[in-house]
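Just one protein chain is left out here, and the rest sit where they should.
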């Protein structure tokens, strides 16, 4: 009978897609992405390139993997009604932890991965506890933690350090057909986060706490734990991105996170994907779309050899326009 | 004033510690030099305060400062004649950027974190697109007088700071200030009492833009044209304001406290430098102190309110 | 009816020294619809909140199925089988129906949320209450308000609640929507659930309830079978006192010129409003919750303007135009729409005059005028008592010397002394030539204060009554259908 009910209420076709985008706002970003791909294809054709060439597709994936992983983590904290500005420095720190622990030896890889995850989980825990226990606004709390990590970096490192064994570099460079391993890693992280949000209690509670902390409390949800968990998961994502970058770079680099602008760019990708900055609405599907949108934009910029300053202008306009459109759709 | 008391106590303490390490610090000349150095950040913090107390953020001030300096250099190109018109233009540019920030935030309902982040990207890109990647031209001595010169023993920038501070305090005491705080505290109630919430918030962004213009004139004057002049100033300004006990989310805190917060931050830099915590560990100490300050500030608030603010 | 599920005995509760409940007894049996009625401030909501674990009682005991229970948190009450449907719905609009129903108790299989189980269980729950217009995967945001209540009910059912508390469930519903809800309530009762039903709509109570408990001033007046009751009796029991004499005397002179006039005013919630407010006159606006009283006040003020019809001095007024034309509104929800909680008294009291750049009166004299003379203007408003907070809001409008003042529940949550002061002030303003429209759910107050009473029902004006009308006549107009 239940089956019948489901069939009656939801057409079987599209039900999977619909569930995938439990965050409906994600649709807008995919429409935009599709349009951009068409535009890109046209521009490439005019410019004498092939947009859908394997190289370009691989390039788009390679460029978006690290940002994508961080943005997935950022999605979790933003959905929970918080924010993380410390990811960029944390990424730098974790590349160094990874490369130094490995020290170029294969044997070091498992230890290094464990160390990176431990370091990043600790950072997330600290972020989460400062936000919930000390009740410091997430903006200031994570900015403060970012400064602390920066101090550690400045104090201990003055350039790339450590080295990553060949075996670990497969993570950053290998690919399966048109799919780079890094993109598969990103896909795995995104899928896990999607799974977490839609299929675990923690996921449901992240939405609840971000949506209305009081309603969540009345339903017996312990909001503080949820926020801390979201911060830990976000930092773990930053740690994974750090591992990926370490494997790409072959070493740890104290500025790779900030050079990449992973803090503000990940937030931008999340909100372009339709997740509300205030929390409680949105999801990973939108974020993946947001990251891909930025990556396709980059790919077009690359093909047209656009000046980096013009890129910034376009990115700024895209960001504001995307949010204005989301705001309109909300009220319409 | 009462709300500014805690941060003033901290500031006095820091200045005392600096004076212990460097006894001549409290001499008028050294103190004036300190105020002169702090002036741009204090002015930016005052501007940022208006935005924060109305319940928003302005992340665009740093790149606006850079843009202003670069525009001035390119337009003036080392010649003095156009100094006054260009100064006026910089002020207009600052107001205009604030206006756009405000309109996008209030009318298009884009969260200010994002609208001003977008503005940051647009400004830093557009300005170098215009100058071809690096600053061009130069700032003539006449332009630089405000940031570099002094009237008798008192640097011009200190006088500008005094004027800005007086203006900010007056504005906050006037009807505008009260409606601004009202909008930040409870925008619904304010709107139902006849406050034009969108307008006062937009004006707050314009004040912030204006403060960035003034800070740019002082910074450009102090050190000349550079592409890095505004880097990171937005976070410093926000930090200073929050350090002054002003709550993110709006409606709480005074402009005097925000400016005192900026002085405190500058004093902290000086102190760390003086004790040899130069470079490396400075950010770490800064980070810990900011979190601690805000956490302690939050302790005196009732539970519910502080939880809502996070 | 013999299966007593709930037994509350001698419940006592005070807030800041004011006794809100005084030894109240209440019991409910399985399968019973037990209505709790009383005027505003009679203590109904507090009693229900104690039952739901949101407040702890100062004295008395709660027994469920014969066992004494003590709740420290709403979740404990839920576990014990008590579900409450709040006046303000506690749902997450961005989540699906199923997610809301199972929030905090998501079914888990092998460590994962079993969505299929959750959705099919929700579907069954919806089915069992005959709900077909939406499914478990729909977003709550997309549902009309009436349907959201069904979600709350489904949630209560999913808790296997033995006792369901419904606090004014039909307040925001139109007539036909309320009918649907009644069907639902009966169905729940037929499953053996005890339902505590709080409502102001007497007719619906008489139709729906098996037993009725009447509260007055924090005490129980009676509990009786609904079949033995009729509306006049109920009203008499609820009010149960002579019209108090402490209301300030009405104006001696006839009202002055029309200060505000509406003809055929309508919008999404209102239809065909014809209304004149005259200088020196206090018009009482009566109506059940959800009848459109607040909406009318906001339409007159310009916060949610009329979209059709004619209005002078301006139509459609924006808030600022309204204020400029001399219209003021004291909102119903003081905290959300009235006060700047973190600001001092002075800034709150001068907000309107500052925002509209009117000439400002001296703060001392202003506070004196509204009876806040001894208060320091620098004191933060959030630290004041409810009565003083309300006086601060009033001061804001007194400062603006409005020609028309709209008061939406001006004495809600205010102690007796402050109430009298507010009444006095209101009459004084009228005497000085202000046209006053006063909304109140407390009929004695409305009747005591008003020179004329306009009754609203379902967004329309149901009729007008002269000064000194009886509560029964007002109720009859307001509740008739």
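Just so it is clear, A, B and C label the chains in written order, and each chain counts residues from 1 on its own.
Following the convention adopted for this analysis, a residue touches a chain if its C-beta (ideal position, glycine included) is under 8 Å from a C-beta of that chain, and two chains touch if they have at least 3 such contacts.
Simple rule for what comes next: contacts and distances are computed from a predicted model.
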Name per UniProt, for the chain absent here [options: "Ribose transport system substrate-binding protein", "NADH-quinone oxidoreductase subunit N", "Sodium:proton antiporter" or "4Fe-4S ferredoxin-type domain-containing protein"]: "Ribose transport system substrate-binding protein"
Displayed chains contacted by the hidden chain, counting the whole assembly: A, B
Which residue of A:253, A:267, A:288 or A:323 touches the chain not shown here: A:253
Chain not shown, touching residues in chain B: 2, 5-7, 9-10, 13-14, 17, 21-22, 24, 30, 33, 37, 40, 73, 131-138, 148, 219, 222-229, 231, 268, 271-281, 285, 288-289, 292-293, 296-297, 299-301
Residue numbers in chain A that touch the chain omitted from display: 49, 53, 55-56, 58-59, 62-63, 66, 154-160, 163, 169, 172-173, 245, 248-251, 253-256, 259-260, 302, 305, 307-308, 311
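By our rule, only the chains that are shown with their structure count from here on.
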Chain contact graph, described as a line, ring, star, complete graph or other shape: complete
Pair of chains joined by the greatest number of C-beta pairs in contact: A-B
Cα-centroid distance, chain B relative to chain C, in whole angstrom: 46
Numbers and ranges of chain C residues touching at least 2 other chains: none
Residues of chain A touching at least two other chains: none
Interfacial residue positions of chain C with respect to chain B in the complex: 301, 303, 319-320, 323, 329, 331, 336-343, 347, 350-352, 354-357, 396
Footprint of chain A on chain C - complex, ascending: 73-75, 78, 90-96, 99, 102-106, 108, 111-113, 115, 119-120, 123-124, 127, 135-137, 139
Touching residues on chain A, where the partner in the complex is chain C: 1-2, 5-6, 9-10, 18-19, 22, 24, 198-201, 203-205, 207-208, 211-212, 214-216, 218-221, 280-281
